[in-house]
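Before I ask anything, here is the structure I am working with.
All protein chains of the complex are present and in place, except for one that has been dropped.
Each chain carries a letter (A, B and C) given by its place in the written order, and its residues are counted from 1.
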Amino acid sequence: MTEVAIFGAGRIGKIHAGNLARQPGVRLKWVVDPDGAAAGALAEAHGAKVADRDAVFADRSVGAVVVASSTDTHADLIERAAAAGMAIFCEKPVDLALDRARRCADAVKRAGVHCLIGFQRRYDPTFAAAKARIEAGEIGAPEMLVVTSRDPGAPPVEYIRRSGGIFKDMLIHDFDVFRWILGDEAETVHANASCLVDPAIAEAGDVDSTAVTIRTKRGRLCQINTSRRAAYGYDQRFEVLGSGGMLQAGNHAPTEVVASTTNAVSRDLPEHFFLERYRAAYASEMAHFFAVLAGKEKLRTTVDDGLKALELAEAATTSWREGRIVKMA
Amino acid sequence: MTEVAIFGAGRIGKIHAGNLARQPGVRLKWVVDPDGAAAGALAEAHGAKVADRDAVFADRSVGAVVVASSTDTHADLIERAAAAGMAIFCEKPVDLALDRARRCADAVKRAGVHCLIGFQRRYDPTFAAAKARIEAGEIGAPEMLVVTSRDPGAPPVEYIRRSGGIFKDMLIHDFDVFRWILGDEAETVHANASCLVDPAIAEAGDVDSTAVTIRTKRGRLCQINTSRRAAYGYDQRFEVLGSGGMLQAGNHAPTEVVASTTNAVSRDLPEHFFLERYRAAYASEMAHFFAVLAGKEKLRTTVDDGLKALELAEAATTSWREGRIVKMA
Amino acid sequence: MTEVAIFGAGRIGKIHAGNLARQPGVRLKWVVDPDGAAAGALAEAHGAKVADRDAVFADRSVGAVVVASSTDTHADLIERAAAAGMAIFCEKPVDLALDRARRCADAVKRAGVHCLIGFQRRYDPTFAAAKARIEAGEIGAPEMLVVTSRDPGAPPVEYIRRSGGIFKDMLIHDFDVFRWILGDEAETVHANASCLVDPAIAEAGDVDSTAVTIRTKRGRLCQINTSRRAAYGYDQRFEVLGSGGMLQAGNHAPTEVVASTTNAVSRDLPEHFFLERYRAAYASEMAHFFAVLAGKEKLRTTVDDGLKALELAEAATTSWREGRIVKMA
Partner (left out) sequence: MTEVAIFGAGRIGKIHAGNLARQPGVRLKWVVDPDGAAAGALAEAHGAKVADRDAVFADRSVGAVVVASSTDTHADLIERAAAAGMAIFCEKPVDLALDRARRCADAVKRAGVHCLIGFQRRYDPTFAAAKARIEAGEIGAPEMLVVTSRDPGAPPVEYIRRSGGIFKDMLIHDFDVFRWILGDEAETVHANASCLVDPAIAEAGDVDSTAVTIRTKRGRLCQINTSRRAAYGYDQRFEVLGSGGMLQAGNHAPTEVVASTTNAVSRDLPEHFFLERYRAAYASEMAHFFAVLAGKEKLRTTVDDGLKALELAEAATTSWREGRIVKMA
């Protein structure tokens, strides 16, 4: 039986706790959250107990931690868990500051613990199938990747202000998708961007619409377009052109109903937001984590992946701020 | 805490047991199956124990039973559970013989227990959404229903021999869909059929392809086409033409990948068979059962629905055997 | 240069005249229509002249006639053209009365002229491609055909009264599709029907919604569903299940625009009605006619096809009126 502690009892914490509970041989022991009521409710739902950080790290029976707390706590928690020899499942990003994230990665490596970074898109059935089919050679050599990534609506400006900016907050997932799907690293990054959704976002020093181009070391091309607001919901697609064809990974919809009325032939909007769209992905991700701990699978989204995506986010931020093409190391 | 016993530890029994385990306040206590190994494995997976029938019905703490055993055991188990005042979740059909099924229904009514018959299609997200949208008036008055229902492959002839024939074994679900979607009862039934898939099925006295037409009491029309074999997988669709438009309920696919290669633009085949296609439906169905027991929902697929579908299956069998249109009572 | 006369300067006459004009080596010489203004306008548009029937049949230079006039004129015109040794392109049906249609067919055969009956659906790019792929063995042996055939709205009751009834007026095309796609003849026909769209149609002695089942001599099954009214437009589809898969022939839409807004993901309605949907089919059909006259192709929709479809329409009418399954000769 692996005993687990979870940090964060919010939306995503609940999802992870629910998935945890379904793993055979795994038990949620501790829930930590500054919001005592939230912590209590989540603990009760899974027969766990509320604790504070120190208690968790002092408990030698804890084999793994799930970090689903606010971004500014990630680095500390990773380092403490690593020091305690606990396996780590941590939501992205490692940290908003690249230096700090690097120190974290070093700590993880020194400790020799597993540390999964929550790039859940890699575990999405559609995205994962596309990747597997590329690997199987179905479209020959990949040449060009187009990623579309749009949220149904912008978060509160208060959130945006502490988010690290759109490139670190939102595109970090797309940068990971880029690296994963093309199996290649960036040579140059160019980011254009605009504030078209809400002027308050510009006042907060951020943008809400971006158009990023990456050229890989092998000369492959990637374009990413994102927006904080798609009126029709959460839009998460990519397409890969290869020498032998194209694979498109599309949105999931709640049902397969098609309505033909006097105006149009219409289908469902895509699943509303990440909790719905990536429900299956979150479940697979957690199953993978424990399969890794059991020695049955090899860790697929490592702390290094977290670093690489963060480096791209930083390069994109620079490109946009300075109006230039940024060359990667 | 509701204590539950399950009869049947096969494919569908495992599905139901898993769904049971996720209901709050519900505990699987007993597993009954003539195959002791299967019973033991399922019991162990859910912290339950193996028992025989008599032990289950003698245990006054059992509040509900799930009947997922072979068809010939359904009627007995329903009657015994009803006599014991236990709520019943039973896979279709109630029984292959209409008389026996009617006696069962009477027993359930006399006992005043809840008895859900497993017409899981009503709980499928796509089918249920289509129904809700019809009810909401989106396509005006329903006029015509076309049901397509095809299995990926024929079962062993040994199974077919004891199945009660294609109309009772396979179309019983389609007859229930017909009643549910059109909200109307049959006036006449005409069934044509053929043995096109496997001559051994004809030798066993059955057919493998059918074309059924039902006219409702209100003059609405329904066509059902079925086959024991669709080379592309499990094909479960219907479409309803109404005075104001059409709703089509389509197949679900495992992923939303689209491949464009030198030959074609292609998508995934539909989910392979009922366990995959109706996975969400089985989960909803079980949640509904316990919501009914908790007094929160009204039972949606009753023993009467089981009887009505069986009556249609019997009428269709007669129509096909005697080559005539059958008038319903 | 082949000189051609056209009978009928209405909607479909104009389509045929336009397609005629595009055939190399073909010239429209005469236009005949009781409505002199219509005849004059069509003649002028194509550099032709207005004439009456007798003048056309007396003109030995006329090599072919296109019959696009009202149904009650077809048989006479076919017989006179046959007697004059002219090739014939005639809209369906040959005649509403089977006897008369048979005499026409005899006259055509005796005269040894080509007589194309306007089952234009066989020339539709989608339908023709489906047929070709079936022939090529893509789905193995065809087993079941489902035909959906719905008009955007009912014609005036005045029209319906003289139409010969829905089976001869509307389903005659579907009966031809059945014979063509399954490559087989009917053994039994069962037609159910209802008046759901407009009670005035029932008062005129007709129905507006039908559900027909045909069993072929080889045991294959066909279901046809039709309605005089689909709120979303002209719905012309079929699907064929074969031992190795399924081919579906779908509707054509004016554009490939997909809109994602706050309500739905929506596409264009199908092409509005037969003039739009079968525009390409009418052009191919006319090209085929002259290719037949030039000895380059073999006639694909013969007067015998017209007879066979009419026999099925008559059988369906009988089945519906007498409430019984009709056995074909």
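Everything that follows uses one rule, which is that a contact is a pair of C-beta atoms (placed from the backbone, for glycine too) under 8 Å apart; a residue touches a chain by one contact, two chains touch by 3 or more.
For clarity, every value in this text was computed on a predicted model and none was experimentally measured.
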For a quick check of understanding: of A:Arg150, A:His173 or A:Lys308, which residue touches the chain that isn't displayed?
A:Arg150
Tell me which residue among A:Arg220, A:His252, A:His288 or A:Lys308 touches the hidden chain in the full complex.
A:Arg220
List every residue of chain A that touches the chain not included in the displayed model.
139-141, 143-144, 146, 148, 150, 188, 190, 192-197, 209-211, 213, 215, 219-223, 225, 227, 229-232, 235, 241-246, 323-325
Where chain C meets the chain that is not shown, the residues are 125-126, 129-130, 133, 138-139, 244-252, 254-262
Tell me where the left-out chain touches chain B, residue by residue.
230-233, 235, 253, 259-270
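By definition in this document, only the chains that are shown with their structure count from here on.
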The chain whose mean C-alpha position lies nearest the overall protein Cα centroid is chain B
Rounded to a whole Å, what is the gap between the Cα centroids of chain B and chain C?
42
Distance from chain C to chain A - Cα centre to Cα centre, in angstrom:
57
Enumerate the residues of chain C that touch no fewer than two other chains.
230-232, 235
